[in-house]
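Let's look at chain A:
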Amino acid sequence: MSGLDIWMRENPLAYVWLGSYAVAMLIFAIEIAMVVHKRKITLQQVRLMREAEDEAEGND
Partner candidate 1 sequence: MMVATGMKKSSMLDLLVLVIRRDLVLAMRRRADVLTTLIFFVMVVSLFPLGVGPEMNMLRKMAAGVLWVAALLSSMLSLGRLFSADYLDGTLEQMMLAPQSLSMLVLGKMAAHWMVSGLPLVLMAPVLGLQFDMPVQALGVLIIGLLLGTPVLSMVGAIGAALTLGLRGGGVLLSLLVLPLCIPVLIFGTGAVEAVSTGLSAVSHLSLLGALLVFALVFTPWVTAQALRISME
Partner candidate 2 sequence: MAINWFKYSAPTTFYGLAGKLIPWFAISSAILFVVGLYIGFAVAPADYQQGEFYRIIFIHVPSSILSMFLYLVMAGYAALGLIFNTRLSAMMATAIAPTGALFAFISLWTGALWGKPMWGAWWVWDARLTSELILLFLYLGFIALHASIDDPRRADRASALLAIVGSVNVPIIYFSVKWWNTLHQGSTIKFSGTSMHVAMQQAMFITLAACWLYAIAVVLARVRSIILERERNTTWITELPEVRS
């Protein structure tokens, strides 16, 4: 039995929380952050395009 095995048997709840739930929550958090980031970037792009178009129209 290695150290991890012993620790696991002594602290099953900590093992479950840290190993499974914390990791799952971390993955969810990363996914949410990515989605929010994507939204921000896309909005920025669209805005830039619109401004460029407005300028082009203004120059006409």
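Keep in mind that, in the parts below, a residue touches a chain if its C-beta (ideal position, glycine included) is under 8 Å from a C-beta of that chain, and two chains touch if they have at least 3 such contacts; residues count from 1.
Here is how the candidates were picked: all candidates are chains of the complex that A comes from, given by their letters.
These numbers come from a predicted model, not from an experiment.
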item	value
Neighbour of chain A by the touch rule, complex-wide, chosen among 1 or 2	2
Chain A residues within the candidate 2 interface of the complex	8-9, 12-13, 15-16, 19-21, 23-24, 27-28, 31-32, 35-36, 38-39, 42-43, 45-47, 49-50, 53
